[in-house]
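The structure appears below as structure tokens.
With one protein chain withheld, the remaining protein chains of the complex are depicted in position.
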Amino acid sequence: MSDDLPDKFDLIVIGTGFPESCIAAAASRIGKTVLHIDPHEYYGGVWASFNLESFCALLEYGNGSDIKNTKQKWYINEQLNPEMGAEVGNSNSDSETHAMAEDTVVRKPIDQQWSREKLLQQSRRFNLDLSPKILYSAGPLVQLLVSSNICRYAEFRAVDRVCTKFQNQIINVPCSRSDVFNTKDLNIVEKRLLMKFLSQCLAFGEDKTEEDTLLYRGKTFREYLQEQKVTEKIRTCVMQAIAMSTDETPFEVGIGRTQQFLGSLGRYGNTPFLFPMYGCGEIPQCFCRLCAVFGGIYCLKRNIDDIIVEADTNIANVVLEGKTIKAQHVVSAPCHIPTVLLERNVGIYGQGELVNSLSRGIFLSAEPLGSEELNSGGGGVNLLRLLADTREAILIQLSHFSGTCPKGIYLFHLTTAAQTDQPEQDLAPFVAQIFNTETDDALKLLYSAYFTIMGRKSTSSTPRVDVSTPIFCTSAPSYELDYDNAIINAREIFTKLYADAEFLPRAPDPEEIVIEGEDPRALSENSLPDDLREQLRELEKSAEHMDIEDTEGTSVIEINQVESESQQMDAE
Amino acid sequence: MATTARSGGNASGSSAQRPNGTQQNKNCQFKLVLLGESAVGKSSLVLRFVKGQFHEYQESTIGAAFLTQTLCIEDTVVKFEIWDTAGQERYHSLAPMYYRGAQAAIVVYDIQNQDSFQRAKTWVKELHKQASPNIVIALAGNKADLSNIRVVEYEEAKQYAEENGLLFMETSAKTGMNVNDIFLAIAKKLPKNDGANNQGAPAGRRLNDNENNRQTNNCCK
């Protein structure tokens, strides 16, 4: 099938992860010819989402070099045992405690129990993200999606609740004004103080408060918070969930994040956050679609054998399953750079040693986390940021409303920056905070999985990069809530390729596009509002006995009416 | 070469005449995806339906893989958001997000090309597996103006469609034959009760929906 591929492109992109797709779309959008390939048979690379079956297979058999240190565990039986229920099978539970539980636990009816088989039957209802993200409603990705008009390819769910841990309890962080009004977690004085504090944060940076800003420059956000007249509970909410800070976060950063949080409120839902329907794996696909719409060619499951740079022309010859295709530039995901290049010590922009980037955990349960109040309406998408000493992790709880798991199942994504090559160990302090197995009311897990997402980091042994290299390597996902760094990475590479070109200008709406052979000035009847179209048709029918043009100027008032009417229609 | 028909009249010509100046009181929007092998005339069908145009040597129009058209059915305005594959099907690389949340699909084959018919069957299978369970699927045997050199028999395709619960029509983007009809048939079959759009599947929201009427629910305004 590769045979009929053109043998020359402006750009070849290898890997369909977020930054690669973003660059492919941007290049295609400005008229560059783009070949976008992926050695995998799915879109998204380490930014992809999988159904349950494929995900289990991925963890079982591995996936090249980008996912490592995998481990998965089922806590339920292969099949439902009608007599015993679904609770046996946890190999760790000793038989004695189990026998005790037998007497006290009221068994759920069989149709509410889960077995491995039953879950796998619904495999396609799962969209398990390798790199789950949460978007600020006014954050860089949302802005990019809207400004480029890519947003029409995706749907989102507003995150239902932002939570935080306070005194060993998971509490709801009131986000909007109505949240503050309705919450039972704060008394009225606390409500007032929180509202006042937030408005104050929003005003920071405006001229009149410049003095205050200077006062805290160089201090940490925590120090600033401690000097504010707020209670401990509010301080916790602000630190952990609003300013997304740790004890070391500088004042300016904390204020900046608080402002970003506040600036994202009131746009789409009750919280400032969005989550893509069907998982974050949709996002790179949206960019790929834009690339394709503007002529980009897509080939999945193609391996790159080698890339040879012509010394004189600096053109890259990409060897694709035996066929050589020329390209001005090549952009590749970190794990798809052919090893022969590394062996030849070719300098590649953004290249580095393979390192552990993110430690990930994925958990399935039949129960949501936290109180009923936190999960009213069946639990939606809840966000919980966790702290343990100086480290932090992000927990995203998803219900079937997000299109990422079947009804009755709750999916938990836990992400932290990798410390070691043992993701389970990296995540242990956070897992202990949420799935505390010591207590009776602990969440019962059905399945857990751990893995590491790999990235690249330049070291002293990284080959020196020639400024003229036509090969660019994107970054693996980093520890961040939104896509800020990933977008910066894509934009930076795009600017290296096409210095003066606009990055993802707005794609025209279908009505604006002139189809070949069409008179661009002609008024297409189809573009008229539906009722007007019909009215005009009827008008045509009855026009014979009426002289419409002559009515012009019959009365001044009428003309004015027409004008104001017309303006109103324009405003629509 | 380019023939421009006044399709506007045709497209909504089938809308019921409304007595007494009544207007439709329901608005429904549906995502409709086109599937089928390359060069069977997917884009041409849409262009005929939406713009009333046909080009003999149509290259896929850059940037135009997303079109909208409205139809009136009795008391309902049905707005189709039509997604064209943008050529991503060519190397079997169609992204799954393409048919995500689609309420309707037209699977197109070329009546002169047996392979394209087989490929259409694969797409139907794929849809049954991947798409939402109550998706309305129509099978379109395109290039019916060339029926003298057909290789896929009408009866064969019709039987397949019946067995699989598909709507079926032979169409011609060139002459316009059955083009509006197939969209109309789909519109009729789609559930049009209020909020029909999110039946079965959980509902998400588009980002550009409320750019104009942003709430002022912000803490500090």
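All chains are identified by letter, namely A and B, in their written order; residue positions are counted from 1 within each chain.
In the analysis below, a contact is a pair of C-beta atoms (placed from the backbone, for glycine too) under 8 Å apart; a residue touches a chain by one contact, two chains touch by 3 or more.
Keep in mind that, in the parts below, contacts and distances are computed from a predicted model.
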Record-based protein name (UniProt) of the chain missing from this complex, from "UBC core domain-containing protein", "Geranylgeranyl transferase type-2 subunit alpha", "Cytochrome c biogenesis protein CcsA" or "Ribosomal RNA-processing protein 42": "Geranylgeranyl transferase type-2 subunit alpha"
Chain not shown: contacting residue from A:A25, A:L119, A:V180 or A:A490: A:V180
Residue among A:G31, A:G62 or A:G378 touching the omitted chain: A:G31
Omitted-chain contact residue, chosen from A:R125, A:K191 or A:R391: A:K191
Residue of A:A57, A:A432 or A:A522 touching the missing chain in the full complex: A:A522
Residue of A:P6, A:G62, A:G218 or A:P508 in touch with the missing chain, whole complex considered: A:P508
For chain A, residues in touch with the removed chain: 31, 177-178, 180-182, 187-189, 191-193, 195-196, 229, 294-295, 508, 512-514, 516, 520-523, 527-528, 531-532, 535-536, 538-539, 542-543, 546, 548, 551-552, 554, 558, 561-562, 565-566, 568-570, 572
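Everything below uses one rule, namely that only the chains that are shown with their structure count from here on.
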Gap in Å, rounded to a whole number, between the CA centres of chain B and chain A: 29
Residue ranges of chain B in contact with chain A within the complex: 1-2, 4, 6-9, 11-12, 15, 23, 47, 50-53, 55, 58, 61-70, 72, 77, 85-88, 90-93, 95-98, 100-101, 129-130, 201-208, 210-211, 214-220
Residue ranges of chain A in contact with chain B within the complex: 1, 43, 124, 142, 145-146, 149, 151-158, 175-178, 180, 195, 198-199, 202, 262, 265-268, 270, 274, 276-278, 282, 285-286, 288-289, 292-295, 297-300, 400-403, 507-508, 510-511, 513, 515-518, 524-526, 530-531, 533-534, 537
